[in-house]
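The other protein chains are all here in position, but one chain of the complex has been omitted.
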Amino acid sequence: MDDLLQLGKQALSSQPFNVIVGAELTCFSPGRAELIIPITPQLKQQHGFVHGGVISYAADNALTAAGASVLGPAAVTSEYKLNYLRPAIGTALIARATVIYSGKTQAVCRCDVFVVDEGKESLCAVSQGTIARISRSSEAQD
Amino acid sequence: MDDLLQLGKQALSSQPFNVIVGAELTCFSPGRAELIIPITPQLKQQHGFVHGGVISYAADNALTAAGASVLGPAAVTSEYKLNYLRPAIGTALIARATVIYSGKTQAVCRCDVFVVDEGKESLCAVSQGTIARISRSSEAQD
Amino acid sequence: MDDLLQLGKQALSSQPFNVIVGAELTCFSPGRAELIIPITPQLKQQHGFVHGGVISYAADNALTAAGASVLGPAAVTSEYKLNYLRPAIGTALIARATVIYSGKTQAVCRCDVFVVDEGKESLCAVSQGTIARISRSSEAQD
Partner (left out) sequence: MDDLLQLGKQALSSQPFNVIVGAELTCFSPGRAELIIPITPQLKQQHGFVHGGVISYAADNALTAAGASVLGPAAVTSEYKLNYLRPAIGTALIARATVIYSGKTQAVCRCDVFVVDEGKESLCAVSQGTIARISRSSEAQD
């Protein structure tokens, strides 16, 4: 496993909330990040679909990871927007984020969230947002 | 407790993911909804702040609840946008959402998320989104 | 007329595109800005409503102005989101923006756009976005 992916995995596993959700970083290279979340019963809402909050979590985290891949580890999501497309039913969520534009202190990223059911991926949400590098002196966000 | 709030509480407690997060509906009246999430260690990220995913969860759910207060229980978030403002450190999150505009099938809502620390509320995120009523024949979302 | 409003009016009138649209700054004080756009035939789309582009223009500019009221004149919109609520029919648009949060280099603002018809204001769009101060060394945006 390459060093960058290893560092990303450590960052993710150090977050208590992420341990509950169970997201795993499966790709982390300059300008790209991929998260996989196995769908367990506790991640669902009352109709059996994956809870929207889990989908948002996947998108937000993949956006942050993509931004961090070019800005460095002290990166946070400043803002993002998400459109839910269809109910997520299946065995896993995959969130793939890419950097669209990167400056010195900010990156704009997009993320597609897929649900995997019987080996087939369906797009279930799309997102776009801004990732910012936190400087010591700066106002912190996220 | 009034009937509407009671119904809202039941809907929330029937969602496995919500049981993990621990959100409680504290206001649910036509055009308004309020959620409170006690901040526990498992809801934090590696720096001790509340994880962004929990803040998004609070905003998204409060938006849905506000929309459902005017559209009926079969309401889902279609899309939303969120700006994180400052790190959330404290004992609880409060998400307050209001309906800005409501039509027959959709409502546009705004939400403010506050963190409570030593009895003082600080705004930590703001959100805006669309809530849609699901019809049997319609494409489902969220 | 106070100095701040006078400065804002000059900035707006120095923009060729704004001269075409005909927006006028009617309030510009720390944390708040208001624009008025008289509705002329050329600002409409094919159904007689105000063109969505004019509504977006009003929101985007009022957001920038509100941000500039706390960040200084070298402020641009980094990103924003807008929900159209109803067709705009009337004699004027009014966009009112307020600063929700302001840090050293960024401000998060909200804007409500109203259409005035026979003296009555109706909310026709709502927006939320980030305004950034441009530094000489920074990546420019907008």
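Note that the chains take the letters A, B and C in the order they are written out, and that residue 1 is the start of every chain.
Going forward, contacts are C-beta pairs under 8 Å (C-beta built on N, C-alpha and C of every residue); 3 or more make two chains touch, one makes a residue touch a chain.
Bear in mind the structure is a predicted one, so any value in this text is a computation, not a measurement.
Across the whole complex, the hidden chain's contacts among the shown chains comprise A, B, C.
Of A:51, A:96 or A:110, it is A:110 that touches the chain left out of the display.
The set of chain C residues touching the chain not shown comprises 11, 14-21, 41-46, 49, 51-54, 56-57, 60-61, 64, 76-87, 139-142.
Looking at chain A, the residues touching the absent chain are 81, 83, 85-86, 100-101, 108, 110, 123, 126-128, 130. Although one chain is hidden here, its contacts on chain B can still be listed: residues 78-79, 81, 103-106, 108, 130, 138-139.
Quick note on the criterion: only the chains that are shown with their structure count from here on.
Shared contact partners of chain B and chain C, listed by label: A.
Shared residue numbers account for over half of those found at the interface formed by chain A and chain B, and the copies are therefore classed as meeting with the same residues. Farthest chain from chain C, judged by C-alpha centroids: A. When chain pairs are compared by their number of contacting C-beta pairs, A-B comes first. Seen as a C-alpha superposition, chain A sits on chain C after a turn of 180°, to the nearest 5. Centre-to-centre separation of chain B and chain C, using mean CA positions: 28 Å.
Averaging Cα coordinates per chain places chain A and chain C 32 Å apart.
A straight line joining the Cα centres of chain A and chain B is 20 Å long. Contact of a single residue of chain A with at least two other chains is seen at positions 78-79, 81, 139.
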